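Beneath this line is the structure, given in structure tokens, with notes to follow.
The other protein chains are all here in position, but one chain of the complex has been omitted.
And now, subunit A:
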Amino acid sequence: MMTQIFLNMASAVPDRQVRVSRIGGRYLVFDIEDVVHIRRHHGMCAVFVGTMPQNPTQSILLSVPIELYAEEAKLLVDKKAAYIVDDAADHLSQLKTMDSSARKAYFQSLKSQRKAAQRVFDDSKAKDRARHAHKVPKGKALPSSASAEVEDSLFGSGTSAPASVVAETVRLPAVTPTASNVLMPSSAMSDTAPIKVPPTYPLYAFLNARGYYITPGLRFGGDYSVYPGDPFRFHAHYLATYYGWDQKIPMLDLTTSGRLGTAVKKGFLMGAEKPTEEQDAEPDPTGKNVRVFCIEWAGM
């Protein structure tokens, strides 16, 4: 059934080029549409790393951007589903060549985003009011609407200009765009510098090609945690570790990993890539030369 799902998934991949930003040696995806696309069609959930400016240390409600493993970035590029952009250089060069009409269009788009945000606020406030309307006694209706006004001005304090000057915009909430795709609709320069992947790349490619989702494996003491589908819906099946084809593995390592895997109801998966005849060949994106073994406690 797993392969069935995978085949369906593979056959219906819409043509989309995901913009991957290379920033400080990390691979980030900012556009939520791209995030959804690679999760749905390429089996990559990556790690959400975006937090709130007001509370940068919180780590339970993380959002875009997502940070891709180098393996994931390389696999996407190899599958021609993404392109890498050196974000700092790209921003600078595009901003320098921007004409006034593009500037105007950008400000206009910001304004429409803020208007959209205001609409959402208004809608939810209206819903709240409707829900609580029957609870409030008639006599006390006045003070509650006054407090709602205070709330309005709190949300509307997005701009520092005096309220009287820009009366129209002062009520619009401030919006911090999470992606600059409006500013730069197309990336002129794709960064073709090779992506340095860890030696575990063949195992990643092998598992991804078979429809498995992968998250970092440190919490189970391996290279990867391997899920049979989206981690929102499934528990991990394996904790996976990559070894060299001729790498000598101490038996104690296999035993401890097997023991841990069984304790958390997973299999310990060890994978290795068989070297091919061709010298310095690129790793295969389907991991066809990878051989895997699974280890579980025998219960005796």
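Assorted remarks:
We take it that a residue touches a chain if its C-beta (ideal position, glycine included) is under 8 Å from a C-beta of that chain, and two chains touch if they have at least 3 such contacts; residues count from 1.
The definition used in the following text is that contacts and distances are computed from a predicted model.
Comparing "Multifunctional methyltransferase subunit TRM112-like protein", "tRNA-splicing endonuclease subunit Sen15", "Essential protein Yae1 N-terminal domain-containing protein" or "Pkinase-domain-containing protein" against the UniProt entry of the hidden chain yields the protein name "tRNA-splicing endonuclease subunit Sen15". Taking the complete complex into account, A:T255 is the one of A:S93, A:S124, A:T255 or A:T276 that touches the chain left out. In the complete complex, the residue from A:F30, A:Y69 or A:Y243 that touches the missing chain is A:Y243.
Within the complete assembly, residues 210, 228, 237-238, 243-252, 254-255, 258, 261-262, 265-267, 269-272, 274, 291-300 of subunit A touch the chain that is not shown.
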